[in-house]
Each structure stands twice: as C-alpha cells, then as structure tokens.
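The complex appears here without one of its protein chains, the remainder shown in place.
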Amino acid sequence: MVDSRFFTSIGPVTLRDMIALTGAVATTASGGTVDTGKAYSNIAPLDRAGEADISFLDNIKYVDGFASSKAGACFVREKFIARAPANMVLLVCADPYYAFALATRHFYPETAHEPGVSQQAIVDASAVIGKQVRIDAGAVIGRQVVLGDGCSIGANTVVGDGVVLGANSCVGALCSLSHTVIGQRVIIHRGVHIGQDGFGFAPSPTGIIKVPQMGRVMIADDVEIGSGTCIDRGAGPDTTIGKSTKIDNLVQIGHNVQIGKYVLIAAQCGIAGSTHIGDGTMLGGQVGLSGHISIGAKAKLAAQSGVMVDIPAGATYGGSPAVPIKDWHRQTVAMSKLIKKRASDE
Amino acid sequence: MVDSRFFTSIGPVTLRDMIALTGAVATTASGGTVDTGKAYSNIAPLDRAGEADISFLDNIKYVDGFASSKAGACFVREKFIARAPANMVLLVCADPYYAFALATRHFYPETAHEPGVSQQAIVDASAVIGKQVRIDAGAVIGRQVVLGDGCSIGANTVVGDGVVLGANSCVGALCSLSHTVIGQRVIIHRGVHIGQDGFGFAPSPTGIIKVPQMGRVMIADDVEIGSGTCIDRGAGPDTTIGKSTKIDNLVQIGHNVQIGKYVLIAAQCGIAGSTHIGDGTMLGGQVGLSGHISIGAKAKLAAQSGVMVDIPAGATYGGSPAVPIKDWHRQTVAMSKLIKKRASDE
Partner (left out) sequence: MVDSRFFTSIGPVTLRDMIALTGAVATTASGGTVDTGKAYSNIAPLDRAGEADISFLDNIKYVDGFASSKAGACFVREKFIARAPANMVLLVCADPYYAFALATRHFYPETAHEPGVSQQAIVDASAVIGKQVRIDAGAVIGRQVVLGDGCSIGANTVVGDGVVLGANSCVGALCSLSHTVIGQRVIIHRGVHIGQDGFGFAPSPTGIIKVPQMGRVMIADDVEIGSGTCIDRGAGPDTTIGKSTKIDNLVQIGHNVQIGKYVLIAAQCGIAGSTHIGDGTMLGGQVGLSGHISIGAKAKLAAQSGVMVDIPAGATYGGSPAVPIKDWHRQTVAMSKLIKKRASDE
C-alpha cells in the first residue's frame, strides 16, 4: 500500500518482531492461537489493507471500517476485540496509534541523508560546516554561518550571515533564515521564513517610521516548524521557541513572542507581538492571539479562538472573543434556543 | 487599457468576430442598427474603457458605472439595456462574464511556453522528461521524476525524487513537490508546498514522537492550486484532490484530507487531517474544518465558518461553530435585538 517510488521498506517483518517491538499481545476475536512466525509485508490503513498488511484502530470513528477490514493483523485496544473480523490477528495494546507508529518506523527506517555539499550550492568561505552535513543545490550559505554536524539544508534555501544551527538539524527547501540561533535536531519544513524584521512602526511627527528590530529568533532543541510559517525576529528582546514545541503550517509568529516547551500550535494560528505562551499549551487551528498577553501553561485554545486577554494556566477556552470552554458551549446552546424561538415566531 | 509590457494583443477585432465567438446579439439602448464591421482594439473594465474598448456588466453593483461608461461596446444582460449610454454598442447575452472571458481569451490568446531546459536547472540523469517541456533556471529535478509532455517547471522550484506530473501541467516558480503524483493540465501557482509530512505526532511513554507519514498527495486532472498553499502528504492513506478542483492562495490542507471533484476553496481556508469534502462543494475564505469530518457534496460554507461536525450534502452553513445558514442569519438578527434592548437600557 505504501508507494515504493517514495518509500523503501525493510519488510517483510514477522509478528514475533512486531510483538517484541511494541509489547502488544497477539490474539483473535475468538481467542484462538496465533502463528507468531508469520511475516507481514507492509503497513496500511484499515480500508486499504490486505491479508499481508498490518493496520491499526485508534479513533472510534473508524470501528465499522475495522469490522470490515481485510487487514491480516491490527493493533487495537482490548475493548474492540469483539468487533474484529474472525481471521484478523489482533495485536492488543494500550495505545494502538503509538504501536503503529513504532511498527511504521520499523518497516520504513528513516534513512540518513547522504552528506555532501552540492557543487551548485553557494557557501561563503567563512561559514563553519560540521561533519556529515548536506547542502543541496541552489542553497546560499552566508558569512560566519555555523552548521553543526549532521545538519542538512534543502535546495534553494537561503541562510543569512551569522545564523547558527545545532547538530542534526534539518532545514527544508526554499526557506530563509536570518538573525537566528537554532538548537539540535530541529526540523524546519519547506518554505519557512525566520528572522525577518517584524511589523514594527512608531508614530512620528512626520508619519510612522520603521523601528529597527534588534533581537533574534532563538529556537530550542527538537522544535518542528511547518511549511509556510513565518517567525519575525525580536524587536529588542528575542523571539523564542521552547524545546520540543511543534508548529504546523502557515503560522504567523510576531516579534518578541515567547513560546514555551512542548507547545502544540496547529495550522494558520497567528500570534501577535510580545505575547507569551506557557509550556505544554495547545492551540487549535486558526487561533488568533493579541499582542502583549500571556497564555498560562497547559492551557488549551479551541480552533478559531480569538484571545485578547491573559488565559490562566490549565484553562480551556474557545470562541472569539474567547471565553472558558463551558461558557462557549453555553453560548452555543443559548443562541440555539434564542433562534428556535425566533423561528417559531416567523 | 491592458499593459503591453505584460500582455500581447492580437487585436483589433471586429464586432462580427465577437458575435460569432460569443453568440451575443448586438443592439443599442434605442434599438438602433449596429455596424458589425467596426473593429475594437482592446478590452477594459467599465470605468476605464474608451470608445475603442469592449467591456462587460455582470454584477448589479456596477450598473451605475455602466450607465456612465465610455466603453464602445459592452456585454450585458437584456434587463440592463435601458440603463445603457446612448452610443454604447450592447452585446446582449445570457452570461456577460462568460462572454467577456471568451472575448479576453480571443484578444490575448494564451501563448505556449517556449520549451527547453535552462542550463542553470539541475536535472537528475534518471528523470524522464517528456517532449516540449520547459524547465526554468534554478529548478532542481530529483531522481526518477517523470514530467509529461508539455509540462513547465518554474524557476527555483524543487521537485523531489519520484514525483510524477501528467502532460501539460504547469508548476510556478519557487514551489516544492515531493511524494506527489499529479494529473494532466494541473496549474500550481508560485510558492506552493506539496507533499511534506504533516503534523503527525503520537503520545509515547517518553513524550510525543513523530509518526512517519507514509502516504502521498494525489492530484487529479485540471486542478488549480493558489500561491502559498500547503498540502501535506497522507499519513497512510493518501491526501487526494479531485478533478477540476480549484484552490485559492494560502490554503492549508492536512494529511489524509480527501477533496472531491469540482470543489472551490477560497483563500486561507484550513482543512484539518482526515476530513472529506464532497464533489462540487464551495468554501468561502478563511473557513476552518476540523479533522475527521465529512462535508457532503455541493455543500456551501460561508466565509470564516468554523465546522466541527459533518455537513449534509447540499446544505449551506455559516458561523463558528457553523450552523445552517438560515439559523446563522437568525442569530445575527436575534443578537441585534438583544443589544438594541441593552442600548436602550443604558
């Protein structure tokens, strides 16, 4: 089911190896014995899997698809065993999605990039390039750039003077980086722009003037940044992204924004200047945050929320302007009642 | 009115040819006879057209501009004849916008690109390049890439290993494509990123881990994709875009999303992972769709809608959270009454 033009499998893999890898317990709907020496050739989603494929059921929405699936084996929670087709080998575990992720990584191990600097890349003589670095064609590496061991820079990406990348960080094609210091194992997808000067203007006697933006962007280890995302550098303070934070595509991050560790930011969120986001927070898609506010640690913001005030740690908010999630649901119900009355009056 | 630095006209064109092309009937406000041998040199919008130009009236908002326009001739619906200036030649037809589109294509025929591979392009030796293909400077074409006859690849665009383009597809400058199979006559505007791995993370005993994304992006014939749009590849299933679907700028499409045929998606929409969109649906600008939901065929979603549940086929919804459009209007009216009461209490 996986397209061999794009991915290279090390399969087949035996059930025994899958069990060793994931800790799953093999059984069937009828509790029959299972041949753990049997080999499976691939992974596949439930609706496309065949007898030689391993699949998984995580989201209850897909339980009907599970019941009719032709998958040879399937990671599944104990409570769904009764719904399984008779012939399916069940790999029972507490977290089927995690187990499937492990299985996938086993079938398709990440291949290290081939190191080497393309002859069509343009690398300034003063740049410090680590070992096992890959730089693709058309990339432009500026003065005093430091690329740690094992980094890779995609085709036609532009790395400005003085930028630093820690070891094993990977920048996709067509990115621009400037005024930025990046940690280790950071993944920057394609088309990301980091370090440009932000939207900083001051009123002056002769109209608005541009305020020089003298800060940087500081990106900690293990951060991932999605395609098309823009991160402006600080105006004076730095713009900072904390360890292991994951940012989806087309997100806007203004100057001086400080984002904590282990934050998840879904696509198309916009975070205005000088706002702080605590550790472990989660932002749904298209959320907008005003400038100069503070989002407490582990807060959750529903998709499309518009937040103009500080949010307490651990709280869940939704709506625009955002309110506690219970109030948001109450708004929806209250509104529904109001208009039902109206509809009956019409 | 059209800038000859950017466009090349084959005009002048006679009224006779315009009539033959569009099926319009020529008349004037007073029903006078019209010289169909008269030639027009150009097309222009109503407010900038002169005696030698052909224009059109489609949107009733512009009827005053029509009444005062200096255009020599104008495509127009029958019902607006009485509003026309006395000297204007009226090209009466059922669909003036379509007729004007035909006229424009006649004055400014699309020129075929000049085939040829730039000496500054970097094309892997294993790539299969069709006839009449154009590859611009700085483009990077990976291993085993297949470009059908008549394709064109813009400057500095990066096409990853194994990507397939059908005949006569056109990719603008500064795009990145990977893990993607593209049909015929597809238009991809500049700065589009397709095939990166999506926002896929699973909780694990040691924190979240990255889930390998093993699917592709499958794009059918005649699709058009706007600038800055990002389309993540599938996690296991493919991300698919159906025939003749048109996607505007800066749209986000998550992994496993399935979009049907003849769908119209306006700018800045965001579609979360695993959501399905039926044939012929229309999404206004900045619409957000949650993951794992289903939008029925021919549904319409108003701009800025936030959709968290399945939408029935043919339905029109608006608001966030989205409700049937009638209810959305009722909400607006009910809210307006509520606050009027409040205002009078203040």
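First chain written, first letter: the chains are A and B, and each begins at residue 1.
Here, a contact is a pair of C-beta atoms (placed from the backbone, for glycine too) under 8 Å apart; a residue touches a chain by one contact, two chains touch by 3 or more.
The structure displayed is predicted, hence computed values, not measured ones.
> Of B:28, B:104, B:132 or B:204, which sits in contact with the chain we cannot see?
B:104
> In the full complex, which residues of chain B touch the absent chain?
With respect to the unshown chain, the touching residues of chain B are 1-3, 5-7, 43-45, 47-48, 59, 61, 95, 97-98, 100-101, 104-105, 108, 110, 118, 120, 136-138, 154-156, 172-174, 189-191, 224, 226-228, 244, 246, 248-250, 262, 264, 266-268, 285-286, 303-304, 320, 332, 335-336, 338-339, 342-343.
> Footprint of the hidden chain on chain A, which residues?
That gives, for chain A, the contact residues 122, 138, 140, 144, 156, 158, 161-162, 164, 174, 176, 178-179, 191, 193, 196-197, 199, 201-204, 207-212, 214-216, 228, 230, 232, 236-237, 250, 252, 254, 268, 270, 272, 286, 288, 290, 292, 306, 308, 320-321, 323, 326-327, 330-331, 333-335, 338.
Just so it is clear, only the chains that are shown with their structure count from here on.
> Averaged over CA atoms, how far is the centre of chain A from the centre of chain B? Could you give it in whole Å?
28
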